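Sharing a structure here in structure tokens format.
One protein chain is absent from this view; the other protein chains keep their places.
For subunit A:
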Amino acid sequence: MSAATVSSAPKARGRWSRQAKHEALSGWAFSLPFFICFCLVFAAPIISAIYSSFFQEKAAGGGLFGGGEKTSVFVGLENYIVAGTDPAFWAGVGRVMLFGIVQIPVMIVIALVLALVLDSFLVRRRAGWRLSFFLPYAIPGLIAAIIWGYLYVPEVSPIAANLPELGGNPFFMAPQVVLWSMANMTTWTYTGYNMLIFLAALQAIPSDLYEAARIDGASGWKITTRIKIPLVSSAALLAVLLSIVGTIQLFNEPTVMQKLTGWMPNTYTPMMMSYNTMMGQLTPSGTGPASAISVLMALIAGVLAVLYFVAQRKVNK
């Protein structure tokens, strides 16, 4: 571009703007597929969900069966008030929070350790290990939950059969334990995935840093704690944020466990509550109330993500 601007200024300006226009146009054209997809699969459902969260299906007529017709009624913020004042909703939020506070650090630490070990010269056949750690993530979440379910049911499990019952429930399915039974499932599934994030960040560290450290006489342990771990902190941010979001959306595991235990309510996690509201298993039911729960949870997830982001930046400074 510098070559073009060297020649006489006014002439260049006219040519330049034509070229810029052309460039801008083709730029937009190139990004068009993205914007179309973005609007179709991302923006449109969100807008539709937010819109429908202000409506409720109500009986149109009178009588015992409401005249056999339903109409969509604008109810303002009522769906949000119903969800926001429902203790079952907040109990569900509390459960996923507790889950996240315990499970996320455990999983992130294991993932980091695995990544550091794979990145060091301690292991041979790195690709094989990497694949085997990552493999659980490739198994569909529901299938994984069912596999773990079989390990939790005393009648078919080699482990659970030897554990005591708690309050009339099998050990892994008791109210005190079930949250951690699910935490175990998600840790198993996502540790390899997070490890991969860390590994990618580790391998992006230029090797001259290590060489310089070695010349300065740093040991392998020092290199790990002083160079590797600080330099993957932004990868940790990504991993933790993704985990927070995953925790908020906890659905497969509790749904499978509900089937196995029988005592878990339809509101055990907020996403289960939203789904069951949609399916008419909870009232008020329908798209409106279900969307309101989802939008609330999206907001909570957003707030948590921003809080974590800010906190981490403060710590880094």
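Here is the rule we go by: a residue touches a chain if its C-beta (ideal position, glycine included) is under 8 Å from a C-beta of that chain, and two chains touch if they have at least 3 such contacts; residues count from 1.
Keep in mind that, in the parts below, contacts and distances are computed from a predicted model.
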- Record-based protein name (UniProt) of the chain missing from this complex, from "Acyl-CoA dehydrogenase family protein", "GMC family oxidoreductase", "Multiple sugar transport system substrate-binding protein" or "FeoA family protein": "Multiple sugar transport system substrate-binding protein"
- Note on the structure: By the document's definition of touch, the residue of A:110, A:163 or A:231 touching the omitted chain is A:231
- Query: Of A:92, A:254 or A:284, which residue touches the hidden chain?
  - Reply: A:284
- Message: For the chain not shown, which residue from A:25, A:46, A:159 or A:311 touches it across the whole complex?
- Response: A:46
- Residues from subunit A at the interface with the omitted partner, ascending: 42, 45-46, 48-50, 52, 57-60, 62-66, 68-70, 150, 153-156, 167-169, 201, 204-206, 209, 231, 234-235, 237-238, 241-242, 244-246, 248-249, 259-266, 271, 274-276, 278-285, 287, 290-291, 294-295, 297-298, 301-302, 305, 309
